[in-house]
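A short worksheet on the structure shown next.
A protein chain is absent from this complex, but the other protein chains hold their places.
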Amino acid sequence: MESVLQVIFSAVFVSTILRVSTPLILPALGGLIAELGGVPNIALEGMMLTAACAGVLVSAYTQSEWLGLLAGVLLAEIMALILGFFHLNLKADIILVGLALNILASGATIFVVYLLTGDKGSSSKLVSLQMPTVDIPFIKDIPVLGEILSGQNLLTYVAFIATGLVWLFLYRTRPGIHVRAVGENPDAARSVGINVTAMRYLALLMSGFLAALGGIHLSMGYVKFFQRDMTAGRGFIALAAVYLGAKHPVGTLIAAVVFGAADALSIQLGNLKIPSQLVQMIPYVVTVASLILYAVVRKRQAAARQRKFQQASL
Amino acid sequence: MIEMRDITKVYPNGVRANREVSFEIKAGEIHALVGENGAGKSTLMKILYGVERPSAGQIYLKGKPVRINTEHEAIALGIGMVFQSFMLVPSFTIAQNVVLGNEPVHGALLDNRAAINATSELAKQYGLVVDPSAIVDSVPVGMRQRVEILKALYRGADVLILDEPTAVLTPQETRELFAAIRQLVKTGKTVIFISHKLREVMEISNRVSVMRDGQMVGTVDTKDATETSLARMMVGREVFQQYDKPPVNRGAAVLQARDLEYVNEAGRQVLRGVSFNAYAGEILGIAGVEGNGQTELVEVLTGLRVAVGGTIKLGDSDITSRSAREVRQAGVAHIPEDRLNNGVALTASIEENLIVDRYSKPPFSRAGFTSLAAMVKNGETMIEQYAIRAPDGALPVGSLSGGNMQKVVVARELSANPQLLIAAQPTRGVDIGATEFMHQQLIQQRTNGVAVLLISADLAEVMALSDRLAVMHNGQIVAIFPDARGLSEEEVGLYMLGVQLQTQAEIEKNW
Amino acid sequence: MVDTSAITLSENRAVERARIRKERVRSSLIDLIVTLGTIMIALLIGFIVTLAVGKEPIKAYTALLTGPLSQVNRLGNWIQDATTLILIGLSVSIAFQARQFNLGAEGSLLVGALTAAVVALYVPLPPVLGIVVPLLAAMTAGFLVALIPGWMKAYLNANEVVSTLMINAIIANLYQYLLINFLTPEGDNVRRSALLPATSAFPLLADIFNANLGRANLAIVLVLIAVIAVWVLMRRTSFGYEVRMIGANEKFARYGGINTRRVIMLSFAIGGAVAAIGGVHLALGVHNRLILGISAGLGFEGIVVAMLARNNPLLVPITGLFYSYLRIGGDIMERTASVGAEIVQVIQAVIILLITAQFVIEFVRARRNTSGTSSSRTAAVSDATAVPSEQSRRNI
Partner (left out) sequence: GAGTPTSAPVATSAPAAKTAATAAPAAGKKLRVKLVINGTLGDKSFFDSANSGLDMIKKDLAYETKLVELSYDRNKWEPGLEDAAASDDYDALVAGSLDMGDYISKIAPKYPNKKFWFFEGDVDFAGKLGGGSCSNKCANLYSMYFKQNEGSYLVGLATGLALKAKALKGIENKTKVGGVGGMDIPGINDFFVGFKQGLKDAGLNPDTDIIIQYVGGDNPWSNPAKGKEIAKSMYQQGAGVVWGVAGGSGMGVFEAAVEANSYALGVDSDQYFTVADPKQKATIITSMLKNVGAGIARAAKLDAAGTLKYGTAEYLGVAEDAVGLANNENYTKLIPADIQAKVTQAAQDIKDGKIKVDTTLK
């Protein structure tokens, strides 16, 4: 008990949160870009899973973590293209296509692992690699801060840097602002010569890229092998983080970290007599409550505008 | 400068929106394009702007044949267009909207400062006052309009197409817009100006082209035309068509609207103390430029929106804030202005569409269970009675032509045997034959003792049908004429524009 | 003159109508053929994938295609699986008809199982009532739980995909929490509830037919009732009309006086009640107790079933049986040839992709239209169908 509390209030716990949040932040940013582009990406989960699997397999066979990363990204991008093709070109409903891709990813990854290793559950017969951890010079020697900030997996740093880059992309670059325009008012975008379909493909591809990084972190950072369905709903939590974060990169980052902290906490609280199920529920309850709160506040604001008029006219 | 020759456009649904239309624009002129709803004006302009591809015909720019396949190509050729409905991204700033698609960059990043500077410079140059760093969502309609024009100018448009820019503007805003247009022409731009308001056309344009029914009727110099002559060209016959109406037999006040106020979600006040009565056996016309609160008035009256203030009485019962169903059950029928979005469900069958207001009542429903037989029979009857050209009531409404879709709506609403019939833009986009039919039905209803409220942007229509005529401007009733006969269009027009107002007493006298 | 024209008009109409009726039969026939074709293509892709395994692909595929019928117990297994799937498919089809992407069936199913089992365990009940009371309790619970996302969508305009997924996760955790901490009997080495009283167990088909039909049970009667009830609800009641009109055009429904918010909310809730029956089947029929992981993603499988049936309640049993056949066949393939469930997942995904895209159907239609005369009409109709779906997509 005491030792648990010590851990919770330690620098190490903060670094745990960063680690646990990484595979939520990255796909959440991906989900954000797609959402803002008007193409909600339900297939984040499947893209993560596929990338996680491809990364492990390729890194095991080539003994290069970078080739593993590349393979994971490529496969997730292929899924993004399929999603785009079916939705944007064949006019299929994007939610249903997303669900189908998730089913496909779950089945296909197990199948491929089985084909290659004979095991259905996991890739534990293979020796796969990990993305490198990074020791930041100077900072790593600072007592508390060093423990938190240094020695994390490369992709953890990438996740935080990516938040800034995604913000920069969405608000400060031409393609980014076009993606947002296309998501908000496709007709307006089209009328000034923006190629709506191309921008939506771009949004999906970026979404796939970030989801892939999240998946790679799971199987080549967090742990070092692939396990069937190892994403365990993280893609959907990431999606929730997008809405909870008010569809803004920083908000999304914060929401993802909150989810990560709840998860990390549930691991630590497992030692106390608080049932893990109740702790694991926290992020979902927070999401539902926030959805309700957000809607109520907006309604209030609209009503207030009308009331303000009434008072003014009296 | 630009010549469109023998343009034909057939939409995928078979509508021939343009038929061998030829149209020529001279550099530096203000060229007005007029015609009834659905005449094909917007289609022709969309072809010029690359939004739609012509089925046949050729466009020439400075004598050279060009193909304009996308907006992008049109922009490159110096053509800009401001659409009938705004094409802005609400959460972006004005400057961002202006430069959208062609943003100034500094390296790989956007240069917001440059965007703001460019916007203010353009704004200053043409006298189009905007606040470049304001969010579009929070600025008034007039400013949005200016943003649209700035957008086109920013792209280097030499030819600017304005599709009904004044429909949503107040007179002041319109005046400002006209000043800006004149400024534009002074700097060498060419403007194509689409409007239903002939007065505006006369005021601003050098030449006028008139379209009717997908064809170009002709082009005249404005100085040689009058509003009446243009109107005749537009409609193809004498404008004031007289219907044989039996004399009014006015009954009790069926509808009493008092001091209705409405503020939309954006916080804009759309209705300002609207009061009037509708009487049994009488057609009350409401004339007005679109966007002056008519849409909201109808929706408030029919229970689709809740008034912020005021009361609505139907007979003796108060129906303020009642739901759409309760209002209907109280005896109000409603022909909506936006037929496609509100009046029908395209994928549902004709039969199903015909019972949306009565499906829960016998004989269509008993104890919650619906009767297919009753629905089919009702469909049959309606198809016969209202001469809906449909072979089978089980067909989806989406397979009908616009006029027949409208007949489905009219059949449903009239057969509800209402006390009050609210008809909003009942003949918009409907062919002459169906229009005639619609008009006769309205008169029939009125003669049978129904109170009819007719809202139309088509001045000829309201004036021909109404017994009493009210005029709406800027969310207010600015005039009520006890007898619509003998009024001239000019007279009514002055009220529509808000140039002239009746006193409160005059209006109340005619409630 | 008036008379003759009237006669010819109505004669013409009769002829025209006959033509159209024939056309419609043909068109639905084509739909059917195309759907079957889509399934064939998906199966073919699955076969190619199986071939890639190399190890006895023919045997594996034979197991997939004929497995469920090869032994009585497998037949029973198929019936049992289809029972749940059909119920979930029906549940999903209701909100889908209102164009609501309600993914909450999974949660309602868990709540249904939980409620039914708790009532059966703690309320002593005589035979028959031992089933009826837990069933009604479960349906009520499923209804209430689904009311939440329904209310959030209808009145707060909160995205239903997110809310239903989140609520599913909450329920899954709650289910586990209650099962582990309160329902597992002292001293049981497995985390599961006590066995339910015999009065609360659906009679097994195995006992009735004296054949080894495994866990298939009389809950199949509930399926029959539910199919008819949902069909009647959707096609023969005012509520069904309201749901369908909202699905066709929500603005139109509002304009017509339908209380769209209430109906949307109820469409979620009624779906929840139906999904709860699926949970009752699992708790009272299949396992006779609560176990961990009782649902295993059935909610999502129900979406596929409903979609394949184009949300038509009468087609749901057919697509449910078909889809379940594939699932059970996949299990058998897995057991006999070591490839299975995951291949079936791949086939499922391919089927959904092909069917959502509908490009085959459009393609066939387009070809017919260019040769036929009714091109503008059908084009207009398909234009029309494109409108609401675009709208519904924006809502998400």
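Letters A, B and C mark the chains in the order given here, with residues in each chain numbered from 1 onward.
Everything that follows uses one rule, which is that contacts are C-beta pairs under 8 Å (C-beta built on N, C-alpha and C of every residue); 3 or more make two chains touch, one makes a residue touch a chain.
Every value quoted in this text rests on a predicted model; they were computed, and no experiment measured them.
**Student:** Which chains here would be touched by the one that got left out?
**Tutor:** Looking at the complete complex, the unshown chain comes into contact with A, C.
**Student:** One chain is left out of this view; which of C:R17, C:R191 or C:R310 touches it in the full complex?
**Tutor:** C:R191
**Student:** Among the options A:N41, A:S122 or A:Q152, which residue touches the chain absent from this view?
**Tutor:** Hidden-chain contact among the options goes to A:S122.
**Student:** Touching residues of subunit A against the unshown chain: what are they?
**Tutor:** 3-4, 6-7, 10, 12, 16, 20, 117-122, 124-127, 218, 222-225, 227-230, 232, 264, 267-268, 270-271, 276-277, 280
**Student:** Name, in rising order, the residues on subunit C that touch the hidden chain in the full complex.
**Tutor:** Considering the whole complex, subunit C reaches the absent chain at 66, 70-74, 76-77, 80, 172, 176, 187, 189-191, 195, 198, 206-207, 210-212, 214-215, 282, 286, 291-294, 296, 331-332, 334-335, 338, 341.
Just so we're on the same page, only the chains that are shown with their structure count from here on.
**Student:** If we define chain centres by averaging CA atoms, which chain lands farthest from subunit A? Would you check?
**Tutor:** Ranked by distance of C-alpha centres from subunit A, the top chain is B.
**Student:** CA centre of subunit A versus CA centre of subunit C: separation in Å?
**Tutor:** One centre to the other, that is 30 Å.
**Student:** Quick one: subunit B and subunit C, Cα centre-to-centre, how many Å?
**Tutor:** Here subunit B and subunit C have centroids separated by 44 Å.
**Student:** So which stretches of subunit C touch two or more other chains?
**Tutor:** none
**Student:** At least two other chains touched by the same residue of subunit B: list those residues.
**Tutor:** Not one residue of subunit B touches more than one other chain, so the list is empty.
**Student:** Contact residues on subunit A for subunit B in the complex?
**Tutor:** Where subunit A meets subunit B, its residues are 168, 172-174, 177-178, 180-181, 184-185, 187-194, 302, 305-306, 308-310, 313.
**Student:** What residues of subunit C sit close enough to touch subunit A in their complex?
**Tutor:** 49, 52-53, 101, 148, 152, 156-159, 161-163, 165-167, 169-170, 173-174, 176-177, 180-181, 300, 303, 307, 338-339, 341-346, 348-350, 352-353, 356-359, 386, 389, 393, 396
**Student:** Can you list the subunit B residues touching subunit A in their complex?
**Tutor:** Where subunit B meets subunit A, its residues are 51, 70-72, 75, 81, 83, 86-92, 96-97, 100-103, 105, 108-110, 151, 155, 261, 263, 265-267, 269, 308-309.
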